[in-house]
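Would you mind keeping the following structure in view while I ask a few things?
Heads up, one of the protein chains got dropped from this complex, but the rest are sitting where they should.
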Amino acid sequence: MQRFLDLVWVIPALPALGAVIVLLFGKRIGEPKAGYIATATIGTSFVWSVFTFFALQSQHGEGRHHVYNLWKWFAGTGDFHVNFGFLVDPLSVTMILFVTGIGTLIHLYSVGYMHGDPRYSRFFAYLNLFAASMLVLVLGSSFLMTFMGWEGVGLCSYLLISFWFEKNSAAVAGKKAFVTNRVGDFGFMLGMFLIFSKFGTLDYVRFGSHEALTGVSHTTVTAMALLLFVGAMGKSAQVPLHIWLPDAMEGPTPVSALIHAATMVTAGVFLVSRAHAFFDFSAIGNGIHAGTVVAWVGAITALGAATVAIRQNDIKRVLAYSTLSQLGYMFLACGVGAYTAGLFHMVTHAFFKALLFLGSGSVIHGMHHEQDMRKMGGLRKFMPITGATFIIGWLAIAGVPPFAGFWSKDEILAKAFFSGGAQGKALWAVGMLAALLTAFYMTRQVWMVFFGNERFRDSLADDHGHDGHDDANAQGDPHESPITMTLPLLVLGALSIVGGFLSLPFTKPNLEFLARWLEPSLEGAKDIHPGAFTSGFLLSVGAVVVGIIGIAIGFTVYKRGLPDDGVDPVETKLGPLANVLENAYFFDIGLAKFVSGPATKFATFLAEGIDRKTIDGAVNGVGRTVKEAGDGLRRMQTGLVRNYALGIVAGVAMLIAYMWTRAI
Amino acid sequence: MNPVLFAVLNTELEKPRIDWPIIAPVVALFVTALVIVLLRAILRTQPKLVYQLSIAAAFVGLVTSGAFVGNEWRIIHRSGIFQTFSGAIAVDGMTVFVQAIVLIATALGVLLALGYLRREGLETPEYLVLLLLSATGMLVMAHANDLVLVFVALEVFSIALYILAAFDRRRAESQEAGLKYFVLGAFSSAIFLYGIALTYGATGSTSLTEIATQLGVVDPKAHTGLLVAGFALLIVGLGFKVSAAPFHMWTPDVYEGSPTPVTAFMASATKVAAFAAFLRIFAGAFAQASDDWRPAIYVLAVLSLLVGTIAAAIQSDVKRMLAYSSIAHAGYILIGLQVANAGSKRNELPGTAASLFYLLVYALMALGAFGVVQSINHRGETNHAITDYKQLSKRQPLLAALLTLFLLAQAGVPFTGGFIAKLSIFRSAVDAGQYQLAIAGMLAAVIGAFVYLRLVVTMYATGQDDDPDAANEPRIKLDVGSRIALTITASAIIVLGVLPNWFLDIAHQATQLLTR
Partner (left out) sequence: MNLAISATTIGAQHYFILGAILFTIGATGLLLRRNAIVMFMCVELMLNAVNLTFVTFAKALNDSAGQAAVFFTLIVAAAEVAVGLAIIVAIFRRRQGATADDIDLMKG
């Protein structure tokens, strides 16, 4: 058993090997087999991870922090060296379990989903490569190793978003993701350099707890923490670096599920937890506390994204904004020092969000690549398994007990509430509001897609046959997906139900499994006192009530699906709504008024005002500057020898002029 | 008889001892070149045979020379570093390191050229002679411990390169490249020589060792205008050869016009040799005056990064794009030179070692990238616009994959030598407290990634207007030479990325053995 701790390198190596095999021989292996080979490698990795988990569990104390150096990757002389090493500790083992576990399910799902794609094997190579990079990211024993994985997942994400690059929007989205992530990466790199220049090492072992950082000023450590957080913001799509994620949905749906919902976007949360010592240390000092920034960025993202999600009509974009919102929760938790709660939500979120995404993919597949929810409705009859599992996911994300999302979200809100002072209460209030909106928009989605009137007939009639999708169902009705797609849905559905039991908020008997398990990795993190049992209980009740209110509102608005004219009530402005007032849905309309007024405007502002103009403008601005500077240089490069000689003379003049100042 | 002349004639002149083992590598190459010229003259009626023989001779010469370089390394390890030929030649770790890179680059350059010369109908022994003579000059450059010898070595390899650039007489571009390189090269050499004269006037010697001693005595604040003007002009001359901005303007035109294997050789070996002189003169002899020249190198480094990266981003020709990127690479190496022996609390990887390692990696990356470009070119050096690389992955999957590797290495992607090289440079800059330079380098690397990825994406992306028969285009049959050369460069780049320790150690040892 013990040996598995040293053999941990097998876990990323297997999918990497799979990627190489599929990339080289994919065409020859043929369609379904290439997918199964890819799935088998990541599946074996999962089994291996389980063994690693047991091996680590059998250790105690120091043994739960095992560093295995594969080889000395980069050795200067002296004490500087970078090991190609892996760190096995509770945090990394938690990460690999869920990365490989969910990864396997999504690989399996893709076998069905990508059926018939001309670049079938290429897709699986990328997917495997992604898994390998992600595993290096979480298993790395130093910031540098993590950064390597970080870049790897960034590259794979770029390749996969623009996988269907024939679609212009996909190519653009890929580029956008790439650019935005580079901004974050730059922060990460600067953070690393600052850490290295102060401590002379990048090994995580050195930064176990905040006591290890004494000797460096609080300001410096805060700067390090914030720079690392900039990296985390890029990868985890936090405001204002969130813009790439909704567009990233142009990629194939399994990619959205695996990379842009379940795993890669959580890398930021992982990094903040891994580097928690810096955030904790910065909290001790007076002045800016890095954690405060993290918490508020998270809170703003959670609330902002939730409002935006309300008015989306694309089934995947709703989920994309929802992902933003949920990631915001995780950062909120990390910001107040409740890393366990953040990681807990990360795991449960991975379950139910992967489920929801795969469910949406199944819907899209069944609807012959239709993504507009306004053209759906009543689908549960046609796709019973997808419908049922999607509903489980909905209950989980809406925070209905005992589904997974309830426990983790409740813990985050409670920890925020008790984290102290007015700020804790304010964060809690923002979280509650976001929870209300979450329940609402998810209810809206479920009803628009699976219940209410069937609105797909017309659209399917003209669409069918053009999407190149070979299908037996000639009538064009939606159909249930094949077993390779529904099986992962069922497994994830089950996990979304029971996932919450990983860590229950009861200390007597001690059921906080995850919290206890992660403790060695988060040494020295602030312990948030949970307050009296009754107040904790009241908070939970409040969270449930908020969730139910959100669901109730959504239900009343959408219980019949969309009205016949196909207009979403949320979008309808005040005037046209006057008629509906007579229908005794006064409450609905009041809310709809609110939502369609300020909330919609705010949402529009977030979605378009900031996105399109400011940030796209900035990105384009950089591009234009480079282009213009390049054109300037090109004009100087006239091709004439004499002009080049003039360039040399100008350089001579410059140097002589400078040197002259030295001589005097 | 004039009494003075009489006295001179009667004085026993101090004859420099000829240290044969030390100059053996140089002699080996030079003799090989002469043998080929003789063969050409003797067997005038059988040009085919002469060509075959000269190829064989070239490899024998290169291998022999390589063996002698190995012997030098052994000598240094046995008896330490020393100077010979009255101090005009230095024998130290850097010499051996640089000579090894030059010989490898030359051998790969010959391998790459064989198939190209056949395709273009240029199969003449003169090509090999010029290549070997140029390499001879570079080997001397690695030794040169006297400014006059530096100048002679510089001219020896440059003059051979002028002809090589213009070697394809049928192509106007090749001739234009030769003329531009020649006129500007001669101009910059004259400036360099004037720099030598001024330095000589200010210090009273052209020997680097004596200059260093002299500078150690003089108060750095009292440097005369003569001396600092000498510094400036020397920087210009060397900056031209390494194509640092603002002395870079010849680079894109010459790289584009020259026959591609010449470009590959020029980009790799020339830069190595010129940087060797740069390091030996500035980081070595002028170390005491580093306050004078360091800010100038700083500006040159930043300008090169800026110009190289930005101009590469808008190029529509692959050879020009690679030329601009070589300017950016010069910028990174200049960072290493800038911090070459800056005071540092943890001086574990001085800039000199980082620069040497970068040069090794760069030489391989450049040879590989230009090697692929050369194979993709059609007869007459066409087909190197970026648009010609569309869908290359379908048409020529192997070449596309190789080019991708070389481009990713140049972008500094982990697990390629390029990553370690950039990391070493940045690290030495950070160690020396030059944070701005490290950040400038990183920014350039970020923009640079776009440059390289743009080409990679072009090769792999497909669009509506694609040629459906692309996959059926006949695969380019690589000749044996290119195949060997590309295999060596590609595997070396991966080895340098995965197991760089040994090479970093060597680079480091090489600089520890630097004579002062």
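Each chain gets a letter, A and B, in the order it is written, and its residues are counted from 1.
The working rule: a residue touches a chain if its C-beta (ideal position, glycine included) is under 8 Å from a C-beta of that chain, and two chains touch if they have at least 3 such contacts.
Please read these numbers as outputs of a predicted model, since none were measured by experiment.
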{"item": "Candidates B:Leu39, B:Ile159 or B:Ala267 - the one touching the absent chain", "value": "B:Ile159"}
{"item": "Selected from B:Leu34, B:Ala190 or B:Val480 as touching the chain missing from the view", "value": "B:Ala190"}
{"item": "Omitted-chain contact residue, chosen from B:Val37, B:Leu53 or B:Val148", "value": "B:Val148"}
{"item": "Candidates B:Pro25, B:Gly109, B:Pro125 or B:Gly257 - the one touching the absent chain", "value": "B:Gly257"}
{"item": "Of B:Ala177, B:Ile376, B:Leu402 or B:Ile447, the one touching the omitted chain in the full complex", "value": "B:Ala177"}
{"item": "Interface with the unshown chain - residue positions in subunit A", "value": "634, 637-642, 645-646, 649"}
{"item": "Contact footprint on subunit B, counting only the chain that is left out", "value": "148, 151-152, 155, 159, 162-163, 166, 169, 172-173, 175-180, 182-183, 186-187, 189-191, 193-194, 196-198, 200-201, 204-206, 224, 226, 252-253, 256-257, 315, 320"}
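Just so it is clear, only the chains that are shown with their structure count from here on.
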{"item": "Rounded Å distance, subunit A centre to subunit B centre (Cα mean)", "value": "45"}
{"item": "Touching residues on subunit B, where the partner in the complex is subunit A", "value": "179-180, 183-184, 187-188, 191, 223-225, 227-229, 231-233, 235-236, 239-240, 246-247, 249-250, 252-253, 291-292, 295-296, 299, 307, 310-311, 313-314, 346, 348-349, 413-414, 420, 423-424, 426-427, 430, 435, 438-439, 442-443, 446-447, 449, 461-464, 498-501, 504-505, 508"}
{"item": "Residues of subunit A defined as touching subunit B within the complex", "value": "71-80, 148, 151-152, 165-166, 171, 182, 185-186, 189-190, 193, 196-197, 200, 626-627, 629-631, 633-634, 636-637, 639, 641, 643-645, 647-648, 650-652, 654-656, 658-660, 662-663"}
